[in-house]
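Heads up, this is only part of the complex; the chains shown haven't been moved.
The letters A, B, C and D name the chains in turn, as written, and every chain counts its residues from 1.
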Amino acid sequence: MTIHVINPNSTQQVTDGIDAAIAPMRDRSPVPIACHTLAEGPPGIETQAHVDGVVGPLLTLADSLKPDASAYVVACFSDPGLAALREASRVPVLGIAESAYLLAMALGQRFGILSLGRASIQRHIRYLGALGIMDRLAADLPLGLGVLELAEADTTLARLTEVGKTLRDHHGADVLITGCAGMAPYRRHLEQATGLPVVDPCQAAVSAAIGRVALAACDTN
Amino acid sequence: MTIHVINPNSTQQVTDGIDAAIAPMRDRSPVPIACHTLAEGPPGIETQAHVDGVVGPLLTLADSLKPDASAYVVACFSDPGLAALREASRVPVLGIAESAYLLAMALGQRFGILSLGRASIQRHIRYLGALGIMDRLAADLPLGLGVLELAEADTTLARLTEVGKTLRDHHGADVLITGCAGMAPYRRHLEQATGLPVVDPCQAAVSAAIGRVALAACDTN
Amino acid sequence: MTIHVINPNSTQQVTDGIDAAIAPMRDRSPVPIACHTLAEGPPGIETQAHVDGVVGPLLTLADSLKPDASAYVVACFSDPGLAALREASRVPVLGIAESAYLLAMALGQRFGILSLGRASIQRHIRYLGALGIMDRLAADLPLGLGVLELAEADTTLARLTEVGKTLRDHHGADVLITGCAGMAPYRRHLEQATGLPVVDPCQAAVSAAIGRVALAACDTN
Amino acid sequence: MTIHVINPNSTQQVTDGIDAAIAPMRDRSPVPIACHTLAEGPPGIETQAHVDGVVGPLLTLADSLKPDASAYVVACFSDPGLAALREASRVPVLGIAESAYLLAMALGQRFGILSLGRASIQRHIRYLGALGIMDRLAADLPLGLGVLELAEADTTLARLTEVGKTLRDHHGADVLITGCAGMAPYRRHLEQATGLPVVDPCQAAVSAAIGRVALAACDTN
């Protein structure tokens, strides 16, 4: 059996980054963890049309993985297809955004989100409302960075630190969430720079998936 | 120019019902109102996979109607593709669920929803949360009826009345929403039986679209 | 039949401004739109005592207009007498604040309000709470302008732009509402300056009234 | 100096009932407590037009009492004119509804309201929303009694007990509020019948006024 992590965009480098981010957990997982790229996805999920558009192929890929699936992780911070995949699956289905929020709620009282750009924030707020946890949000601020710019470590870390401190000092955040799958390499630096716990969504979701796979033992024993 | 109402399921009879429900407004609309059936949709939208699955063809159909579109109405109570179509359009895009909620908020303090079955309620609650209006919900109760059963007028009206009175008397609703495009023929009977205003979502959305088409005059004059 | 817009203050110039703001919609309305000044009102509605004080004469004026009233619009951003007039009327009654909020909720996820001065904000917040939509508010900020100063176009537009950008950049607003009947002439400039949709409350309410007059056809046909 | 309690309806018997309800507190008040009837008010405040209509004469009466006013209590469960009177006064102004809610919040986690009829509940909910305390409401249920029927002790107490137990057992209330000035004589019976603390709004407000008069000593000493 396997925890299947599906990156719903078609960029293999993103999948590789996710794989690197969650790799340290492999030794502590009761089952293997496999990362997949959705070939039919767009290079990056940037619009609501992208979010809705990947659901069909995502369901198809998940279905093909069903025989050995212990759990699924949908690895895009918009949690595309999460409800649909849950309808179709008997095993746990985790979204990286939902998992990040639920983990952050156990780490602090109000979380701050660092989003790449302004465009996704409206979508995040809708989702936080759907989850009924708006009172746990400190603020969701844009970094003003494109996905490609994330590769430039110095500027990215400087900007993450600046916005992280604003979330902490002006908005009362006591835990931070990096609102994108590609920021995992900066997580620990950001923790040190701000003194706050920082949640990487992919790590949060795989961690939750491991817990859920363990929990599933209670259904059969 | 035209208000385009798109029924995202493929059942022409449903589209015909919507057309009949909104027909009385045609004389009071500044532009024609055309109702369309989404040929690629499922016969009925019953699952989250259906909701997500129609977005692609819905966007395509809407795009083909763009040259004379004054406004779009997405005529399914799950408002599939609403955010995506708004991203893609410069003209007003109305969802029948959102429109029903916003209208009900001007008609009473707490609305009750009459849903066909239990399965859709979880989806409605997520949406009400995303809209930030959970405090305006009295309750969302299932009728326990299938779409086909709606055709039997006596049983349907009896059940609508029973659940409507429960919403009024036990949950404090002072306005009701029929949570499905197919209940318009019963709206006025339900108003008489309960003494409460009853919102038909398609009528609400077309009414809002008419208002928005009028409003658009302020952008150009 | 007529949509009657009632300015509950006694300043004819304000009524003239409202008339100009909604004039472009006349061609798209199924019925005429008439604007009225409440002679018994104060020159401007600035205090809670003003809000409560105009209700009596407002009800009297509305009653005198009843024979040909298709709908009423109460054209003050405190929505004075809205609940009372609804009790007394069988036709739709729209408040410009409520209408602005409900329209903004379909245009963005969090609205920012530009209020003349600090004094009215407490009243707005109470009202947003009564409407159950506090989670949709980005912020309500004072312009620090008096009604008379609105006439100076350059300073007003500069201040609107500055506060509008603060609402967008620091508070996450993705739609703006001008919290006063007299700012309509600046609406489109503010849209261009901020890149956000801007709602003029009087236009929002008349637009909603047109939709409601259309909807009323479903009650009689 | 005096705590002035103003019954904004014109029925002296109601004022007498309020006076009797708060009489036991006189010995423990630092200043006298005087109850007044608003001659210009309607016999009972039943509609929103009544609520708005009494504000003008209420302000006038309060102004005439200003020379020796330590505090004002507005003794109608719709808190008419509360915000306006606060604007006009330098001394504490208490509303009986707000005071009842704030007291109930210190006595239990979720309060149940026993309202005379259905008509006032919509108004209460708007107010609870404005106060931002909807999550503290268990439910607001109608007794289905008219003001005159309150005089029949046996039926009234039976109905209060029945609805009180419903609030406790079906809605999770752990404290009750009698939503009308005329139910004070039944308060202690209702406490015994339900085992829950019961708040009489007039007693709550006068109690709060006594506390506020004491507090005012901190401003001058």
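Methods note: a contact is a pair of C-beta atoms (placed from the backbone, for glycine too) under 8 Å apart; a residue touches a chain by one contact, two chains touch by 3 or more.
Treat the numbers as computed from the prediction; the structure is a model and nothing was measured.
Enquirer: Given 4 placed copies of the single sequence, give me the total number of copies for the whole complex.
Expert: This complex, considered in full, is made up of 6 identical copies.
Everything below uses one rule, namely that only the chains that are shown with their structure count from here on.
Enquirer: Given the touch definition stated above, what is the smallest step count connecting subunit A to subunit D?
Expert: So the least number of steps between the two chains is 2.
Enquirer: Touching subunit A and subunit C alike: which chains?
Expert: B
Enquirer: Taking each chain's centre as its mean C-alpha position, how far apart are subunit B and subunit C in Å?
Expert: 26
Enquirer: Which integer distance in Å separates the CA centroid of subunit B from that of subunit D?
Expert: 41
Enquirer: Where in subunit A do residues touch two or more of the other chains?
Expert: 126, 129, 134
Enquirer: Which label fits the chain touch graph of this model best, line, ring, star, complete or other?
Expert: The chain contacts form none of line, ring, star or complete graph.
Enquirer: Please list each pair of chains that are touching.
Expert: After working through each pair, the chains in contact turn out to be A-B, A-C, B-C, B-D, C-D.
Enquirer: Report the residues of subunit A in contact with subunit B in the complex, numbered from low to high.
Expert: Counting only subunit A, the residues touching subunit B are 47-49, 51-53, 55-56, 59, 81, 83-84, 86-88, 123, 126-127, 129-132, 134.
Enquirer: Contact residues on subunit B for subunit D in the complex?
Expert: Within the complex, subunit B contacts subunit D at residues 108-110, 135, 172, 174.
Enquirer: Which part of subunit B faces subunit C closely enough to touch in the complex?
Expert: By the definition above, subunit B touches subunit C via 21-25, 27-30, 94, 98-99, 102-103, 105-106, 131-136, 187-188, 200, 203-204, 206-215, 217-221.
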